[in-house]
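Omission of a single protein chain aside, the complex is shown with its protein chains in their original locations.
Up next is chain A:
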């Protein structure tokens, strides 16, 4: 992958445009897939060879003045592929919505997966100061501002920001913005205020680098988890991580098998956070525009049959607020809580 650089007039960040010509848009997923694999393996190499994973209590070599690279990665030509979208929806149990004109509304969780290789490309850059493998996904907030349809091609801009202390290490955000490309008649590309300049989908993923010391986190009391009355249960087989990896491209070894997960210090394979989030979101089954946020708790060790509770004030376009809680019924620990507003 080649890159060319300039500076974003809006953010002051160095724009790194991933070299994917729009005419190759349909092939982007494939290219991004190999980028991802390479990125992931770089991360593993770094984790296994370069240095041991940071451990809690140990000061990382960079010390408190670790900085996130002042760059943003830009990838255009991300196609919402019909087959990939259908496969993703099947795995997470999402019911694709079709408009009368035959257009299918893209599932919000799929858009995250579609842009994920770009985020991985950022996290696996040589100037990225934190190890990719071993990052803990803490939370996600998504502003899905307008419906996106299968067959559309979007541009992704990805940046990392807000490195901050966390009680178990250092936390930071990866922000992904998806925009429609300018249509004929649009004013200058990139000009603030033009319709296409507003992201149709913005995702903010909060990650934790365990044991990395960037200062002392403010003490925060987490409220005790009170399990709601269950309304459902999921049956997650040991292959859940592999199934989701196949449709999302997220081949992080901690999700793929018990053996590969143990090699990275986990007790066994755990479900992808975004699998859990997508499946929870699918249960609410609400059309865009919408806003949702998910907070992850204990790792969801596979296989599992977590208890689930769905609370919502309406159905479909009549839904305004909804919550899905996924938890371990035996230990009474939350795996994830997803809230949706629209």
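To be clear about the criterion, a contact is a pair of C-beta atoms (placed from the backbone, for glycine too) under 8 Å apart; a residue touches a chain by one contact, two chains touch by 3 or more; residues count from 1.
The rule is short, and it goes like this: contacts and distances are computed from a predicted model.
When the unshown chain is looked up in UniProt, the name that turns up among "Energy-coupling factor transporter transmembrane protein BioN", "Plastocyanin", "Glutamate/aspartate import permease protein GltK" or "Acetyl-CoA C-acetyltransferase" is "Acetyl-CoA C-acetyltransferase". The chain omitted from view is touched by exactly one of A:7, A:98, A:231 or A:317, namely A:231.
In the full complex, the hidden chain is touched by chain A at residues 90, 227, 229-235, 239, 307-312, 329-330.
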